[in-house]
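Note that one protein chain is taken out, while the other chains of the complex remain in position.
For subunit A:
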Amino acid sequence: MSFKYDNDSDFHAKLIADVLSQYPGKAAKRRSKHLSVATSETDANAISECEVKSNIKSVPGVMTIRGCAYAGSKGVVWGPIKDMVHISHGPVGCGQYSWSQRRNYYVGLTGIDTFVTMQFTSDFQEKDIVFGGDKKLEKVIDEIAELFPLSNGITLQSECPIGLIGDDIEAVARKKAKEHATTVVPVRCEGFRGVSQSLGHHIANDAIRDWVFDKKDIKFDPGPYDVNVIGDYNIGGDAWASRILLEEIGLRVVGNWSGDATLAEVERAPRAALNLIHCYRSMNYISRHMEEKYGIPWMEYNFFGHSQIDASLRNIAEHFGPEIQEKAEKVIAKYQPLVWAVIDKYWQRLSGKRVMLYVGGLRPRHVVTAYEDLGMEIVGTGYEFGHGDDYQRTGHYVKDGTLIYDDVTGYELEKFIEGIRPDLVGSGVKEKYPVQKMGIPFRQMHSWDYSGPYHGYDGFAIFARDMDMAINNPVWGLYDAPWKNDRILAAVAG
């Protein structure tokens, strides 16, 4: 956190003005509210300056990178719960495109007692639109009960047409839950709801509250050190690299939400002593609910990069008192040699490198210090679907002059990257290839570019290695054909 650098505020302000000048007037006005330059941390107004307009509708026709409510519910919150069958209820596409794409690692026998990397759909046809799909949905649930008897529950993830034609999936859920004596959760996450995947997270959280909590007589003996890990989707095994640390400091992780989770872990959550929330954006709603209804406190933490991991472990331990604090110090000490070996190895290769980020829920701020732990500087960051409170939190992480862009459009991002020419861009698969064509190293920061985990100390070693392999890859030096390179031609000419 002591890493000092500033970004070029004036230059970034000019970049913003340049891109806005290209829009038709109405769109320029709307977009201008989403673009900003952060002011200094020490400035009392820092947070408000960083607080761009967010969580409002995307401008039509501009290539937003955002997804939809269905993506938020099925793709993020519910989909990774492994022992339930999640039905993509509606036409075939949504389930197909989200099938097995988020690397939510789990252990289990797929198709037998585990179902995350499968695509279950009611495959709506025209007649279902005309006559309604409730009858078909009932049959779908019956067939799941027969063919997948070890599934521990079913969720109904609504696609756009369901809400538009007015199907009563709640009634179907109630009826079928009773008939099959199982959990059936309807989730009204139609893609047109809200302005991004964010509303899908909220709706999914509400469905847990309304359709899972307090529905069964749970036999479970809570302990004083029980915690739930909330908002870790186990991308590339993140939740495991986190869990091992929490267990080492003496806590009992009773629920992992929702990567590698079972329904039982969700059901028991209200008995825990503390909720630890990593992806605040996607899961703060249910944490707040558990605090209000069951009196369970919640705490945000950040397991990216050693300085945040150290600080988070200390914060968490403080909640539980001296015994856990002592263990936490031991764990931090145990991993210090690994941390310093990683930094020793990569600092020379990475320090001073400038990074632009554009990701989803927590990463636009949470990974900032992980980069800084390696001597790297964040020049720009923004959220696909952040809210005001996300940008407020971002103010604590970013440096003076950082370019801030909310719901950035393909056009703006391309122009910002061209203008800044950072040493690395971290964003998603849709952004990866355009950026690489420009000759700029890139890492997918949703999926860890098929690597990971990045959480925890074990993950930090992988994170550092990956950033080095991206930035220092020899391929970036091969972009110019030598016969097109004036310098080389001049040298050859002697």
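Rule of thumb we're sticking to: a contact is a pair of C-beta atoms (placed from the backbone, for glycine too) under 8 Å apart; a residue touches a chain by one contact, two chains touch by 3 or more; residues count from 1.
Basically, contacts and distances are computed from a predicted model.
The unshown chain of the complex is recorded in UniProt as "Nitrogenase molybdenum-iron protein beta chain", chosen from "Copper-exporting P-type ATPase", "Nitrogenase molybdenum-iron protein beta chain", "Cytochrome c oxidase subunit 2" or "Transketolase, central region". Here the missing chain is touched by one residue of A:255, A:305 or A:382, and it is A:255. From the options A:16, A:76 or A:160, the residue with contact to the chain not on display is A:160.
Residue A:101 is the one among A:9, A:32 or A:101 that touches the chain not shown. Listed here are the subunit A residues that touch the chain not shown: 22-24, 26-27, 57-71, 83, 90-94, 96-101, 105, 107, 109-113, 117-126, 128-129, 136-137, 139-140, 143-144, 146-147, 149-150, 152, 159-161, 163-165, 191-195, 197, 236-237, 240-241, 243-244, 247, 253-256, 260, 262, 264-265, 268, 334-335, 338, 341-342, 344-345, 409-411, 414, 428-430, 432-439, 451-453, 457-458, 461-462, 464-465, 479-481.
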